[in-house]
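Below you'll find the structure, written out as structure tokens, and then a few comments.
Here the complex is missing one protein chain, while the rest keep their positions.
Let's turn to subunit A:
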Amino acid sequence: MTFPFTKAAAGALMACAVAFGAGAAGVAPAEAKTLRMAYDADPVSMDPHEQLSGGTLQFSHMVFDPLVRFTRDLAYEPRLAESWEQIDDRTMRFKLREGVTFHSGNPFTAEDVVFTVERLKQSPDFKGLFEPFVGAKAVDDHTVDLITKEPYPLTLTMATYIFPMDKAFYTGTDENGEPKDAVVKHGNSFASRNSSGTGPFVVRSREQGVRLEFGRFADYWDTESPGNVSEIIFTPIKEAPTRVASLLSGGVDFIAPVPPTDLERLGNEADVNLVTMPGTRIITFQMNQDRVDAFKDVRVRQAIVHAINNEGIVEKIMKGFATVAAQQSAEGQAGHVPELTPRYDLEAAKALMAEAGYADGFSVSMMAPNNRYVNDAKIAEAVASMLARINIKVDLTTMPKAQYWPKFDERAADMMMIGWHPDTEDSANYTEFLLMTPDPETGYGQYNSGNYSNPRVDELIVQSQSMVDLDERAKVLQEVERILYEDAAFVPLHWQNLAWAARQGVHIEDVVNVMNFPYLGDLVIED
């Protein structure tokens, strides 16, 4: 086999020469399993702190290990941290696993965690998430404290984002004289080309946008893991039909995402293992109260929510591959209120419009992206035609996401589509970004293109941020969802479902989860 020997690959290879040699030699022929996988895109960088995105986090779970990670039902599972306890209301103490080594051969200690948290606080993408933290403090070699500025309920959630990096490996300067630990968004930094983590896989070669190869790390600490994948060949395949065809023709073993149009077909194929799961990315429309006076009237907003048949959209446009939403928090999240149900009722919508004095309707402009969310443009068209039935004339423009986001920032239309997946998997995160009163100072309401503002909601969310009693906190978050529902603060459509497909014998069902980071280290492949 030949593989392109790029500069990046050379660097990575030198960095993990030990592991590579051992990996090649240590695998018994009967055990050797290669996973050929195709995603729609490959990770933008080998630096886990360069971009906060699904691709980066997926990569992090392969090459690095977090302190703790979520299980499939959103419970916490120990990884590099063996146990943890809250020692005062601002400090959580983690006992670290002993005998763990990095790909470089360096031992893993508390200093690496301190280094990693400091680096996270430097990263433009991650510093927002780590804003509540003072930092990490090493107590001894295998004990570390995470200290927050205020009492903070999500410390453990944030620990799922701490993938310890090899301090010794990333210290010093590279051949260009740049510091090796620099986080560079748009440059050729050391960390974007080289990696040393503790994870199950070692990057063997990388040609960006074309191919990424991993070998299993011979000295991986988790010897209990059932995973038997010794080699991963990751190919980005952007076109959905090609991705599906590659799986069907046996060119690859595992694909994601699976396009909704092919779900039925793949489900019927005997030798395909299709796994689907409800997700937590909510798709909504916002109604701009600064641009349209009528939207200030709660009856008009309720009328719009009542006029939109989101169950119909899920059934017809999403082919059942989404979960109808009436609130932001998905089932399983703290703020989810089971009693809030979808409100489609055309007669009630017409009555509300009449009551508000808009029986004859009005005209609004609407914008939506056409390549960001699943079927986004089709959904927008459906919503526009549904609004026509209550005499709201919609002037709809759809555009690629690259053009859409600047428009969204300008608040360029009366109704705009926005989808949101909380990085923290926490209910408060939706409201912080989508519906709190916009404030450039704090960053709240950054994606609130409706300019919805309710002081009570703002107060409750701020309150929730320092509540360490999680049951009390859930009640506060549920109250927020109820207020938003009563206020018709936004138009809830659905949560996108997640789907993965593999050939039979590749047991992806055991490693996938709602965050969409399959734990490939634990993947079992049968012949």
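Just so we're on the same page, contacts are C-beta pairs under 8 Å (C-beta built on N, C-alpha and C of every residue); 3 or more make two chains touch, one makes a residue touch a chain; residues count from 1.
Following the convention adopted for this analysis, contacts and distances are computed from a predicted model.
Missing chain, UniProt protein name: "Peptide/nickel transport system permease protein", from among "Transporter", "Fe-S cluster assembly protein SufD", "Peptide/nickel transport system permease protein" or "Sulfite reductase alpha subunit". Check A:Val114, A:Ile237 or A:Ile317 against the missing chain and you find that the one touching it is A:Ile237.
Across A:Thr276, A:Thr323 or A:Gln403, the single residue that touches the chain missing here is A:Gln403. Touch with the chain omitted from the figure is made, among A:Phe234, A:Phe433 or A:Trp500, by A:Phe433. When the omitted chain is restored, the residue from A:Thr109, A:Thr155, A:Ser192 or A:Thr431 that touches it is A:Ser192. Interface residues of subunit A facing the missing partner chain: 1-4, 38, 44-45, 51-53, 124-125, 127-129, 185-189, 192, 207-211, 235-239, 241-242, 245-246, 248-251, 371, 400-406, 409, 420, 423, 433, 440, 443, 446-447.
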